[in-house]
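Take this structure first; my questions come after.
The complex appears here minus one protein chain, its other protein chains still in place.
Letters A and B mark the chains as written, and numbering starts fresh at 1 in each.
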Amino acid sequence: MTHGLWNLRIKVDGELIVDADPEIGYLHRGIEKICEYRRYNEVVTLMDRTCYVAGIAWEQLYIMAAEGALGLSPPARAEYIRVLSQELQRLSSHIMWYAAYVQDIGLMTPFLYGMRDRDLILDLFQSYTGARMTYEFMRVGGVRNDVPVGFTDRCRKVMDWLDQRIPEYEKVCDNSTIFLDRTKGIGILKAKECLNDGITGPMLRAAGVARDIRRDRPYSVYPELDFDIALYDEPDCYGRYRVRMEEMKQSVRIVRQVLDWLDRNPGPVLAEKVPRFVGTPSPPPGKETYVERRGYPKGRGFSSMEEPHGEAMAYIINEGAEHPYRAKLRSPVFVNIAASKDYLVGYRVSDIPAIMGSVDVCVGESDR
Amino acid sequence: MPEENPPLRPLIPGITAQFPQDVTVLPRRKDMLAVLKVTPARVAEVAKYLRDVGSFEHCALVSGVDWVDHLEVLYHLWSDSLKGYIELTVDLPSEDPHVPSVTEIWRGANWHERETWDMLGVRFDGHPDLRRVLMPEGYQFHPLRKSFELHEPEELEVKARHV
Partner (left out) sequence: MSDSETSGTSKIITHVREADAPEPEVPFAEIEIVQSKEFIPVVKENLTGMIQRGMEAAVKPVFNWAGRNSLFPLHWGLACCAIEFAAGFGARWDGERFGVVPRSSPRQCDLLIVNGTVTWKLSHKLITLWEQMPEPKWAIAMGNCATGGGPFRTAYSVVPGVDKLVPIDVYIAGCPPRPEAMLDGILRLERLIRERRG
């Protein structure tokens, strides 16, 4: 399931695919254009909806670029809460992928397993952001609110539960002949081609290239956390599945570390000197810390991060106005679909669901 | 000369020596290894040099900005050995902008260039298949141009009724 519609035109010779031409844009919602009409904090609403399985990742991506453009930095606790959200989101996104993908291949149980466990993670999100999918949680200069009392314990319980569940997910797939037959040796894209095609994320790491923006160009507080990059040396559908499973285990590990930190270090979660125009319009009287509306330094902000689907980038140009002059988003899925000709040609028509599912297509993100 | 960046020390003098007329080194931002300004005609050659000599093997993003009086096309390249991005910027006229395509060098740039054509109307010469990618074929506007404005749907209906 790709939760979103796109079109794949293929040329076949009997059952063999000889040419493929993907066509997207059925969910093009003009997000980059609407951003130019919104205040900095109002844009966050759109970012959630850009990639709806990993909303909070895109929120942080945008916020990091906007903070770069405005020259702000958030307090440490906010950074940790952001990283916590990132990793929970990676878990829920990969579980969603697992639920949908393995169902497409022909096993029904994973959908029920996956949806059940994903709901547990969404419950956690709901307890501190108030929403299941579209959070509107991050702010320029921090996050909206702290995690509630007792959250860390609840979160630990869910992580313990996932520790048991993830091996079980693997068991379902690895013991299934159908799954192995349909994924092993299918949809191969070698490392060299991956690099040339600009492919990122689990697809690239399944080909054995250890590029993970969290490690290579660390953002937020990732340098202080201990985790491994999930790698696999077979660039087929099965390898991508293994990489995602391994990433989930690493995410659980990161979440545990962040929870320990949060327990030890209370503090503010929003920077003091946030310019008022970024958020609510009128400055409270007598507060000189707020920077004047006009005359805020112009600048360009750039951020890149390891989103569940791959390398996402945001580029924001601030011209001193209340809203971004230009907001450009790079979606990993956009590039990964673009290369689909390279990993579809030579396989059979019946392999298409298995191959395209392993890319983890999120159309909201590729079309923006 | 802006302050230099140690990992790029051999590369930047090399590139300015290779393309003395066409490459200007702009002041560095802290999120980029370097920012280079390139003249439109030589973009493909500079890109090829960066890939082959500078090991920028990943073309992460091709995008554009409309500055009303001119257009700017941006390239962001990633290098696995230097662990960072480099930014190329190219200034183009707003009327009939042309720039050589880099799809030959990185296949991954293909759809980015198509999107930039779709959204901003920049023509990439030598692109194998320069069609619209997000908007349907036959759409008449380039939505990210500043002259294209958004309206509430009701306003549009009122306008349409007046026509």
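Keep in mind that, in the parts below, a contact is a pair of C-beta atoms (placed from the backbone, for glycine too) under 8 Å apart; a residue touches a chain by one contact, two chains touch by 3 or more.
Because the structure is predicted, anything quoted here is derived from the model rather than measured.
Novice: Touching the left-out chain: which of A:132, A:154 or A:341?
Specialist: A:132
Novice: Out of A:10, A:27 or A:76, which touches the unshown chain?
Specialist: A:27
Novice: List the residues of subunit A that touch the chain left out of this view.
Specialist: 1-5, 25-31, 33-34, 37, 45-46, 49, 52-53, 96, 99-100, 111-116, 118-119, 132-134, 363-364
Novice: On subunit B, what residues meet the omitted chain?
Specialist: Counting over the whole complex, subunit B touches the hidden chain at residues 134-136, 141, 143, 148, 150-153.
We take it that only the chains that are shown with their structure count from here on.
Novice: With centres defined as the mean C-alpha position, give me the subunit A-subunit B separation in Å.
Specialist: Distance between chain centres: 24 Å.
Novice: Give the list of subunit A residues in touch with subunit B in this complex.
Specialist: Checking each residue of subunit A against subunit B gives 24-25, 28, 30, 32-34, 37, 68, 195-200, 209, 211, 216-217, 300-304, 311, 313, 315, 317, 325-326, 328, 330, 334-335, 338-339, 342, 367-368.
Novice: Help me check something: in the complex, which residues belonging to subunit B touch subunit A?
Specialist: Per the touch definition, subunit B meets subunit A at residues 29, 31-32, 57-61, 63, 65-66, 74, 76, 78, 80, 83-85, 87, 106-112, 115, 119, 132-136, 143-144, 148, 150.
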